[in-house]
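One chain of protein is taken out of this complex; the other chains stay put.
Then we have chain A:
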Amino acid sequence: MAGLAAAFGSGAMTNTIADIETADVILVTGSNTTENHPVLSTFIKRAAMKGTTVIVIDPRKIKLTEHSAKWLRPTPGTDIAWINGLMHVIIEENLMDSDFISNRTEGFDALQETVKKYTPKYVEDITGISSDDIIQTARIFAKAKRASICYCMGITQHTCGTDNVKSLANLSMLCGHLGKPGGGVNPLRGQNNVQGACDMGGLPNVLTAYQKVDDAGALKKFETSWNITGLSSKPGLAVTEMIQKAEHGDFKSLYIIGENPLVSDPDLNHAEKAFKNLEFLVVQDIFLTETASLADVVLPSFCFAEKDGTFSNTERRVQRIRKAVEAPGFAREDWKIICEIATRMGTPMKYDNAEEIFEEIRSVTPSYAGITWERIDKIGIHWPCPTLDHPGTPILHTVQFTRGKGLFHAIDHQPPAELPDNEYPLMLTTGRVIYHYHTGTMTMKSEGLNIMSPECFVEISSGDADRMGIANGEMINVFSRRGKIKARAQISPKAVNGTVFIPFHFAKAAANRLTNAKIDPVAKIPEFKVCAITIEKAA
């Protein structure tokens, strides 16, 4: 989200889910939407059915390509190049929205200078996308009245993830496709409350609503509200940094709530060592996950169906969740456990219920100030919603950008941290399948989902499989410089020669034993989407 925040001043979907269906052109990149956001994909597929031009730009021949007018296949890790290529053509052919550029943005000259060398031919050499496709796509996107960009982890999980996002923001601003229905730059959030966790200040550098920890005014406000002193103005460490420090014994305790980094983190062999090096590990979860089994203390908590509260979805809509069943055994609500510990550490934190916490959130969070549980009882509200009579904001940046003017960033292509070579000749990219979710702690409790997707697989093109003499369904070993897993080969038309895909859900054959922990310097996202591997038949 750092990329969008830098360009627009606000890191969230600019438009709503329903709004995507009203676009004339939808550019989907780095999102296997039908499997990761199935319901959101229905809006894209319906739009395509009614005549919207859908363009998919993805290394895999994902399901959505069956609904798209165009599928462009870049070599993994070359996104900046094709985006710059599109912008090169748009500027060259004078298809940009000059009014929008001059009135609403800054930094255009530098951008123009940078994309000069990204001729269709130059881009073809880097990305493998034909120059014709670059030119045609540029024209379609620029000439559309309303063009929406949807992206997901295929864009962000790179060492250049932040720059990839800034590049997409450039492309949209260049054509003036922002601040209006059917347009926008829309990051699709993969987890139910990622947006909310960020909004609530579950990040090392910001408090709620992205108020910076080094903003003295903001800190003072929180100190007053919380009736304490001495809040730290020093930005904290990102999860990836904490783990790297722990590996070297330079980090002592971690309190983990509802996450399973021992399956979801990159380069697991190192991560595992890091967790074992901690002096004290607390895990608060609903299951004894791989991570919890390493903990010094495990605290049982409630799941979504057992508590009252709110989630904020990918389109910034704050929605209610409600208690439906009683939690098992002696499990307790997450916030109650934390408040108890705070109190025992000498700083009393006491609330009668979750709504009381929400009222406190409103008082220190400008974008949530106008939202009450009562107002969202039936239908959720999109933040920013500053006052009780404000209807919420479905579309951002309609009059001006959150930061004032939209900022173009001049960015050059940079190759992934690790590329195939003689020793590790294939590219690995990771992701999810429709039947499972993240590390599978929830979905793998449903027999039906396990029947449909029982185990890990290595999706490989028939060309690569033939070359290596691998049969469909055969067990193969996959190696990277960091680890090894064994899984079944699945020959699939989704795969393209030279690139294999492995879902990361399965702890038994954890794809993240292979992935590279190299991170984006700004967003601190690991490069899950590209690393070099080799495969061989299992003995």
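Operating definition for what follows: a residue touches a chain if its C-beta (ideal position, glycine included) is under 8 Å from a C-beta of that chain, and two chains touch if they have at least 3 such contacts; residues count from 1.
What we mean here is this: contacts and distances are computed from a predicted model.
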Omitted chain (choose from "Glycine cleavage system H protein", "Sulfurtransferase complex subunit TusD", "Sugar ABC transporter substrate-binding protein" or "FdhA6") - UniProt protein name: "FdhA6"
Touch criterion as defined above, residue of A:Asn269, A:Gln319, A:Thr393 or A:Asn477 at the omitted chain: A:Gln319
Residue touching the undisplayed chain, where the options are A:Ala6, A:Leu40 or A:Leu174: A:Leu40
Full-complex contact with the absent chain, from A:Glu259, A:Glu290 or A:Glu459: A:Glu259
